[in-house]
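What follows is a short report on a single structure.
All protein chains of the complex are present and in place, except for one that has been dropped.
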Amino acid sequence: MPYPTAPADIFGLWVAWLLMLMIYSYPLYKENPAFRFAEHTYIGLMLAIMLVRTSITTTINMVAPPLMKGRVDYIIPIILGFMMYFLLSARYRWISRYPIAVLVGAGFGLGMRGVLIPNILKQVISTITPPATGAGAVDWWNYIYIAIGTICAVMYFILTWEHKGAMGYATRLGRWIIMIGLGAYFGNTVLFRMAMLSGRAQFFLQVLKIAPM
Amino acid sequence: MAIIVSGRGMALVILVLSYILFYVFMYLGRKGKEIPVRTLPPMAAIPEGIGRAAEMGRPVMFTPGIAGDLNDPTQGPQVLAAISILGYIARECARTGVKLDVFMPIPTALPLTEETLRTAYMAEGKPEEFSPDMIHFIAGQSPYLTAVLGYFQRERPATNFLIGGFYYESVVMGEGGNTIGAFQIGGTANTHQMPFLVATCDYVLLAEELYAAGASISKDPDILGCLRGEDIMKFILIALMIVGFLLGFARNPVLINVLRW
Amino acid sequence: MAEVLRREVVYLITAIVTVIMFIEFFFIGTWNVAEELRTWATIIANISLGLGAVRLLSEHAKNIQKRRAGVWPFSIWLWIIFLITILSGLAGYVTTHDAMKNPLYNWLFKWPYTSLGQTLYAITGFYIFSAAYRAFRARNIDAALLLIAGCFVILTNAPIGEVIWSGIPVIGRWFLDYGQVPAMRCFLIVAAFGMLAYGFRALLGRERGFYGEVVGE
Partner (left out) sequence: MSEEELTFWEKLARIDRRVFYWILFIGLMIPFIRPIVFPIAISPSTRDLYEGIKEMVEPGDVVVMNIAFGVSAWPECMPAFCACTKLLIKEGAKIIFWGAYYDVDMTYQEVLRRCEDYFKDLKYGEDYVYLGYYPYQEAAVAQLAASIRSIFKTDNYGTPLDEIPMMKNVDKATDIKLVLSGDTGDVCDYYIRQWRIPYGTPVAEIGIAMLGSSYMPFYKSGVLFGMSVGVRGGAELEKLIGEPGEATIRMGAINISHILVVIAVILANIGYFASRRK
């Protein structure tokens, strides 16, 4: 992207840069009014953008065309949607339970029917599917590792029986295997966070024209 | 079988079986059957942590993280479990006379927290020692962090409990507590924060362990019954996996075909 | 009677909706009612998304009203920026059916909002680095395993790892492609059963805190 040329964009670029420095004055220096100012700016912007995009325009886009075509039944979800706002009143809070009931029913109904195959059955099947014919020793080792690892890790989450005897050994192995998994997860977290921060470092230089846009 | 969509039969079996088990054990739990929760090392370490604070004459800190609004279906249960555990911590503190500070960033959880603490002090016969000032309510992630870090430096708590639904404050508070040499017990069901708690805390409650720990304190028969039901389902899965694993060496696909039904 | 309306009827609605979703999934046939319910749920969810915003805004309005020390000037600023943004966005939507076509809204969105969002999201990078130095200690076997696996993965994700020692990406890739699978698979399975149990309790109306019951009553 070339460096912006329109005055509004150049101004915007510098505003963005300054706001970034205000936020980073918190970790790099200490909490101060500039940081608070930038933080509140963000919340104000976020709330406005969220309301414009979700509750207002998307709702109109979704319900206006069918209503105009005479689909009166669309009035029901609109009323239910506004009933949610009774959550804000201590006295009439119970009214909001009806829309919540629909949301909970749909959410959990879909969620529960959805997890059965990919989260449970597919995982069991994948664990017990042996490597393809012609597989080497490494593939068999990985097959054994994953199967025993999964069994022990699941066993670790047996919560209403004491882990005694042989089960105690298995669950200890299970916990170590979980730790290996969390270690890999930790490694990926570092990748994510550092990618984010490097984006900011790059932006810092780009605005100053030290690095190319 | 022409009524059930092909490939989904086994899923239906699992669903129905789980529900039956949940219901049976919830029913038995309500009838008075005791369902124990296994020894969880972090829970066993709570008295140790509070005893340490008593010896050193320093306070104990508890915070449930900022992620969990009580009405949020994924984060809320974590905070509820954490508040049950807080009840236990508060009783121990009341018994040993250790000062307890609770940092609570979630407005919706405030009344319940206060109630829990009051009940705990009452149960130990020291209602006069409870005061609402023990609960420090600070909204907003960065003011909350600043307050907790400042508190660490000022009061140097002997033991920190970081139990609940966390976002990135887990890494900051874990580090802050570590540098003042506090004994730390963590717990969360948010996978993305578990590595940080493991790396910075002495004991950690992972995922479902948190709910189990909460239920072991609150003795809620519904949650305990469901946990027992889940455990039986897990045993069934483990058995299936062991059989399938052995069949795998013989390349026998019979179990896989059954599971694909 | 009022109690029944407030509790039992609500749980009944939840249960009916859930069961309809199940029937649609497991049993052959056309289930238009399930589709209709999902469309409803989507509209309800969409309208209710404003709830959090309303709550937060009213909190800031209270800050202003009570002149809460050190906070209220910021709350005023928050309201000002909120009003400017929402009005410009709505003006764009009303005139062109696309809020983004309003130049002021687009500018606020493109520069301040984007920059602040990325900046706040990236701040954790700092904390991880200092925590890595000051707190990530192999104080027990758990932490040791986690840190060893973590370091190999970190160096595998960075191309420089291979330059340091050609074995690093081999080991790191093993952790990524196989080493972490059992743990993550276990989390999927455990979370699935957790969801079944939680949903079951919600169905029976035995999950407190779900229908706004913990708060207030």
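So that you can tell them apart, the chains are marked A, B and C in the order they are listed, and the count of residues begins at 1 in each.
The working rule: a residue touches a chain if its C-beta (ideal position, glycine included) is under 8 Å from a C-beta of that chain, and two chains touch if they have at least 3 such contacts.
All figures in this text were calculated on a predicted structure; none of them were measured in a lab.
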item	value
Selected residue (touches chain absent from view) among A:Ala6, A:Leu28 or A:Ala137	A:Leu28
Selected residue (touches chain absent from view) among A:Ile43, A:Met62 or A:Ala170	A:Met62
Candidates C:Leu57, C:Ile81, C:Ala158 or C:Ala197 - the one touching the absent chain	C:Ala158
Residue numbers in subunit C that touch the chain omitted from display	25, 35, 37-39, 41-42, 45-46, 49, 97-100, 109-110, 113-114, 117-118, 120-122, 125-126, 128-130, 132-139, 147, 150-151, 154-155, 157-163, 169, 173, 176-177, 180-181, 184-185, 187-188
Hidden partner chain, residues of subunit A it touches	1, 24, 27-29, 49-50, 53-54, 58, 61-62, 64-66, 103, 106-107, 110-111, 113-115, 117-118, 122-123, 125-126, 181, 184-185, 188-192, 194-202, 204-205, 210-211
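Here is the rule we go by: only the chains that are shown with their structure count from here on.
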item	value
Comparison of A-C and B-C (more C-beta pairs in contact)	A-C
Maximum centroid distance from subunit A, chain identifier (CA atoms)	B
Rounded Å distance between subunit B and subunit C, as computed from the means of their C-alpha atoms	19
Approximate Å spacing (C-alpha centroids) for the pair subunit A, subunit C	5
Multi-partner residues of subunit B (at least 2 other chains)	8, 11, 15, 71, 73, 191, 195-196, 198-199, 207-208, 227, 230, 234, 237
For subunit A, residues that touch 2 or more chains besides their own	26, 39, 87, 104, 107, 112-113, 116, 120, 127, 148, 150, 154, 157, 178-179, 182-183, 185-186, 189
Residue numbers on subunit A that touch subunit B, as the complex places them	26, 31, 35, 39, 87, 104, 107, 112-113, 116-117, 120-121, 124-125, 127-130, 133, 143, 147-148, 150-151, 154-155, 157-163, 178-179, 182-183, 185-186, 189
Footprint of subunit B on subunit C - complex, ascending	22, 25-28, 59, 123-124, 127-128, 130-131, 134-137, 139-140, 142-143, 146-147, 150, 187, 189-191, 193-194, 196-198, 200-201, 206-210, 212, 214-216
Touching residues on subunit B, where the partner in the complex is subunit C	2-5, 8, 11-12, 15, 18-19, 22-23, 26, 70-71, 73, 76-77, 80, 108, 111-112, 139, 168, 171-172, 174-175, 178-179, 191, 195-196, 198-200, 202, 204, 207-208, 211, 222-223, 226-227, 229-230, 233-234, 237
